[in-house]
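Working notes, structure below.
Every protein chain of the complex appears in place save one, which is left out.
Let's turn to chain A:
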Amino acid sequence: MASRKKVLLKVIILGDSGVGKTSLMNQYVNKKFNNQYKATIGADFLTKEVMIDDRLVTMQIWDTAGQERFQSLGVAFYRGADCCVLVYDVTSPSSFKNLESWRDEFLIQASPRDPENFPFVVIGNKVDLADSRTVPTKRAQQWCSEKNNVPYFETSAKEALNVEQAFQTIAKNALAREKEQDTYEDVPSIVNVGNDQNRPQSSSCNC
């Protein structure tokens, strides 16, 4: 039986600079949009209480800096994540292309247990800018299906389109993960020195 203790779900939002990570978080938590959010320096988080399947959970949503060089300090935040949200901008092909490395980077730095089944959610943001859209839905869907069927959402943080739905799924998947993990406080992790290109290994072995 799952206990009814208070659950905290840690969600990390990653993606290139300017894809709308801060905006998505603020739209979801505060129902606000502002197109002049400052570039995130370092990291910050917001919390929101939500009901998932009759269960009250607190989501702690982490917003991080999008520029690559700041990722080396990210490990402190990735630890203990229950779900990772990968965001790209549907008007920016490079931000879509970089999802792969964001995913890899997360798995390396967070070293989650059972990385193959770690819950990711992909968000294509800024669909309100339909005229300048360059990444077709199909392409994104295909990528997601290749990655062990990662759930995919297209949102507009500006127009509050689909944001709620995306985060519902994020919360659900994070909670499922949490339940699974309940008894683990700290997961085994591989020391990964200087070889970032390596795909993270599963910590379990067959010896």
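Keep this in mind: a contact is a pair of C-beta atoms (placed from the backbone, for glycine too) under 8 Å apart; a residue touches a chain by one contact, two chains touch by 3 or more; residues count from 1.
Convention: contacts and distances are computed from a predicted model.
Student: Among "TBC1 domain family member 15", "Translation machinery-associated protein 20", "DNA polymerase epsilon subunit 3" or "DgyrCDS13208", go ahead and choose the protein name stored in UniProt for the chain not displayed.
Tutor: "TBC1 domain family member 15"
Student: Quick one: which of A:72, A:117, A:134 or A:165 touches the chain that's been left out?
Tutor: Of these options, the touching residue for the absent chain is A:72.
Student: Even though one chain is hidden, which residues of chain A still touch it in the full complex?
Tutor: Contact residues on chain A toward the absent chain are 17-18, 35-39, 41-45, 60, 65-67, 69-70, 72-76, 92, 94, 179-180, 182-186, 188-191, 193, 195, 203-205, 207.
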